[in-house]
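A protein chain is absent from this complex, but the other protein chains hold their places.
Naming follows writing order (A and B), and every chain is counted from residue 1.
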Amino acid sequence: MLKIRLVAKIDVKDHQVVKGVRLEGLRVLGSAELFAEKYFLEGIDEIFYHDVIASLLGRNALLELIKNTAKNIFIPITVSGGVRTLKDIYNLLNSGADRVSLNSEVFKNKNIISQAVKEFGSTTIINSMDIGKINNKYFLFTENGKNKQEENLIDWIKKIQDFGVGEFVINAIHKDGTLEGIDHELLNIIEGNVNIPYIFGGGIGKREDLKNISSLKKINGIFLSSILHYNYIDKNYSDNFGNTAFLQSNIFKKKVEKNNIQSIKSFLKKNKIECRV
Amino acid sequence: MKKKIFEKQIKLLPKTIEWCKSCVISNARPRIFFNKDGICFACENKNYKNKIDWDKREAELIKLLDKHRGNGSKWDVIVPSSGGKDSGFVAHQLKYKYGMNPLLVTWSPLKYTDIGIENFDSLNNSGFSNIRFSPNGIVQRKLARLCLEELGDAFHVFVLGQSFFPLNIACETNIRLIIYGENGEVEYGGDKNLYNKSHINLFKDAKWVSNYLKGDSSIDGLLSWGFKNKGYLKEKYFNQSDLKYHRSPSHRDLKKCGIDRYYYYSYFKKWIPQENYYYCIDNTGFKSKLDRSEGTYSKYSSLDDKFDSFHYYFRYIKFGLGRCIDDAAHEIRDGHISREEAVTLVRKYDGEFPDKYFEEFLEYLDISKKEFWKIVDSWRFPNVWKKQNKKWVLRHPIK
Partner (left out) sequence: MPSLRKVVIVDYKLSNLFSVNNALKKININAQISSYKKDIASADLIILPGTGTFSAAMKNLRENDLLDNLASHIKNGKPFLGICLGFQLLFSSSSEIKKTIGLNIFKSKIKKIKNETHAVPNIGWNKIKIIHKKNPKLKSEYFYFVHSYYADILEKEQKIVSSYIEYQKNKVCSSITYNNIFATQFHPEKSGKKGLELMKNIIKFYK
């Protein structure tokens, strides 16, 4: 029976949860720490923090956030965003991250993954792929969706696997934040071409969206963003920069199927997908 | 340096370019004003949005709409629209929140992008009638070239229609209420006399209108000069009726129809472009691009025209201000990003050459690459550019 772990993907900017659509827009939904803690208490299997500004500013500012989170939650924490050097990885692990993901840097320096795997082990190093569909073709994106790359997707997957990376995290960015459901075509391409575990997500808006994945074999996890965040809105936001218009007013609304982590897990179990309950 | 007689804004270029300490606009932007602390007027007033009683403004809006609301059997408000997120927001709110019957009016882009067509259709399919006009292609292309050479902006020919086509339709359909989205001067920092004004008065604010159009509200002066001086502009191609919508209706016609103004929705609602994006995603099927627009980091603004980026590129050449600066400055004032982040974005993306549609642009204008670069260089002025190691660099890059 397929076993899935549920990962909460939390896009972060200045300690705040932000959520865009198709990687555009950085609407603030609350405090990252509070969201992570809430998800932990409600039974999420893993937290994935993604720093959306790190690649641009040339640094990963999550250290403080990770330290604070690790004091209160006792499930794996994976981090990504602007990871460039072995020192970056070391600092993140030392702050309490369990695994570190790389994306943009790999396009500039292909050796970084094998160096990181050698230093930290393959189970610690993962590769995030932001994949978008344009005119029926799939492209890889870097810098939080700002730049399109020309590499062939399948060749890229094989190359990264050869470097010894432990897992893939795949985001269908043309679906991300839309709540429209999974891109099954992309999911099947991934399933058919990887030989390491992977986490898939982007667009999951209803429990029903997860119905048909039980026939897959290599998928190891599903990540959830909007479907969780909009059900857990927390009006605790700071005075930091950010688009807090949604939180501040009652004018902007968001329709999303009522869900929590347990309801999603129950649905998985009912559909013959094993998960931790 | 060839004299540029039609682009009146160029004369007002400051000798030394300075940057706003709060946002990333420079004093080179036409109609901008800096206070003694080196802060631009738009930033000085950035908090004004938080001080406004928006309930009161909404009451004003409802009062205005009540005056014009039809009984459902006819259109009662014109919304100039490209199919983008801003006009989509305005149209949808007017119809579904305030019970109006908008007619969307679209002046075709120079060359449609795929996503532009998609978004146009999505908005149309959300329940809106739309009158879309495509100007005579030959006229448009020759005018575009003329504008590029003499105004430093091929896009000007689009701006004319964008400004005047809705007015013409208003006259022809007798719809007296016209509502645009954002007041660019308020949102991007321009004429301080326009703050706290819900509308532009076509007769009283005529000076502003002409300033907005690079100093000349009419295409005619430029055109007749062009017939005399440009080999590719033959009067025989130019049927006056093809230029009807590039011009404002006459004052007499406007008065006859009872139209003396157009409104800005951004006066009545707290205008946050990013939230317009989210709104349209939920309500009109709007989609952003996946790859970012050239010259900036954003993916949801002005997506419909392949040649739009050349408008910004030439603005960068003329004033040292590209597209990223507008996006970033707006976001700083909205409190979305810090100046540090904005400066990083500007250094990274502003002035990026729009390579994607370059070949198509040349073909559209019927000029060679060599001619293109000659035109570009004719718009480099010494207060903005200097040569360093045989390369053009900004004399005063952002600080």
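The definition used in the following text is that contacts are C-beta pairs under 8 Å (C-beta built on N, C-alpha and C of every residue); 3 or more make two chains touch, one makes a residue touch a chain.
Since the model is a prediction, treat every value here as computed from it, not as a measurement.
Across the entire complex, contacts from the unshown chain go to A.
For the options A:K158, A:K253 or A:R276, the residue in contact with the chain missing from this view is A:R276. Although one chain is not drawn, the whole complex shows that of A:M129, A:V194, A:I227 or A:A245 it is A:V194 that touches it.
Looking at subunit A, the residues touching the absent chain are 3, 5, 40, 43, 45, 67, 70-71, 74-76, 93-99, 118-124, 166-167, 194-198, 217-218, 220-221, 275-276.
Heads up, the rule we're going with is that only the chains that are shown with their structure count from here on.
Centre-to-centre separation of subunit A and subunit B, using mean CA positions: 37 Å.
Subunit B makes touch with subunit A in their complex at residues 114, 270, 272, 274-275, 277-279, 281-282, 287-288, 290-292, 297-300, 334-338, 340-341, 344-345, 348.
Taken in their complex, subunit A has these residues touching subunit B: 21-27, 53, 56-57, 132-135, 139, 141, 145-148, 173-174, 178, 241-246, 252, 254-255.
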